[in-house]
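Only one protein chain is missing; all other protein chains are in place.
Here is chain A:
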Amino acid sequence: MLNPNKIIKEGDRIVMYNGKDSMTVLTMDSTNVYNSKFGTYRHKNIIGKEYGSKLTSDNGNGFCHVIAMTPELWSITLDHRTQILFNLDISTIIFNLELKNGSRAVESGTGSGSLSSSIARTVAPKGHLFTFEFHEERVKFARKDFKDNGLDKFITVTHRDACGKEGFLRDDINNDIDAVFLDLPSPWDAIENAIAVIHDGSMLCSFSPCIEQVQNTCLKLASSKFQEIKTIEVLIRTFDTRLQEYEELNLSNPYIDDNNIEENSRGKFEIGGIEGFKKDKLLSRPFTEARGHTGYLTFARYLPNA
């Protein structure tokens, strides 16, 4: 996922793109065949093509774009074993946790691994992500996914309850964690455990859908030597943009003399004695379906001496 070549090779993970709602992840295996309503594609015909190519199906009827995998595409295509974090929340978390190549981060729970992949991209190759999940099945799936996506070198999955006695302690963690992310039903119960692995100046983020969780978390943070406590919510508005037919009526008015609306018109029509023109206009409006709430993001910095 992290360093795609320009040319597709055997064993690569690729995305067959046929629109935002129609993407499939394939692992290249020259003996395999991909069948979809967009045609049949033998893997051996895909291997050797350039990433970003438009492929014609083996019978020549369908076509499909083949693009390289990114954490964003992964989070759209992965099996949603749990409610996943969305792109905007993920980017806000990574930004405010001040993650970069070299950061050492802790995450709990792993869930479907959507955020984990994004964090791993940001902290690799010098840094590391330690992710903790108490659901055994999810741990197994996450480990497999990270390996398949080539991220296993940068992510360690631990099967453990973040609120338990051991917390985030591991032999390879020595008060050197720069950022902790908590997505737990009761994040306040994991804050002492987080303090055990972080250092002066480390950042913490807690994601909670309910405001009562946020209140509890903030109280706990304030009494645990955290500062810069800030709760925000972010929502995305996506726009449907298209060149669309748009009709204009030719009506006279006393303000514009030379009302030359015929310009650029594609066709004429008449409605109730009024002349009208059809035009192509570049228009944009928000998509009707939007998300009203994902969760509150609470950020805080651990400053025991300040």
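Just so it is clear, contacts are C-beta pairs under 8 Å (C-beta built on N, C-alpha and C of every residue); 3 or more make two chains touch, one makes a residue touch a chain; residues count from 1.
Note that contacts and distances are computed from a predicted model.
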Protein name, per the UniProt record, of whichever chain is missing from view ("Eukaryotic translation initiation factor 3 subunit G", "tRNA (adenine(58)-N(1))-methyltransferase non-catalytic subunit TRM6", "Two-component response regulator" or "Adenosylhomocysteinase")
"tRNA (adenine(58)-N(1))-methyltransferase non-catalytic subunit TRM6"
Which of these touches the unseen chain: A:G11, A:P125, A:P185 or A:G267?
A:P125
Among A:N32, A:Q83 or A:N174, exactly one should touch the missing chain; which is it?
A:N174
Contact footprint on chain A, counting only the chain that is left out:
2-4, 6, 17, 20, 50-56, 63, 65-68, 70-73, 87-88, 90-92, 94-96, 98, 100-104, 118, 121-122, 124-128, 153-154, 165, 167, 171-172, 174-176, 178, 192-193, 195-196, 198-201, 211, 214-215, 218-219, 227-239, 241-243, 263-264, 279-282, 284, 296, 298, 301, 303-306
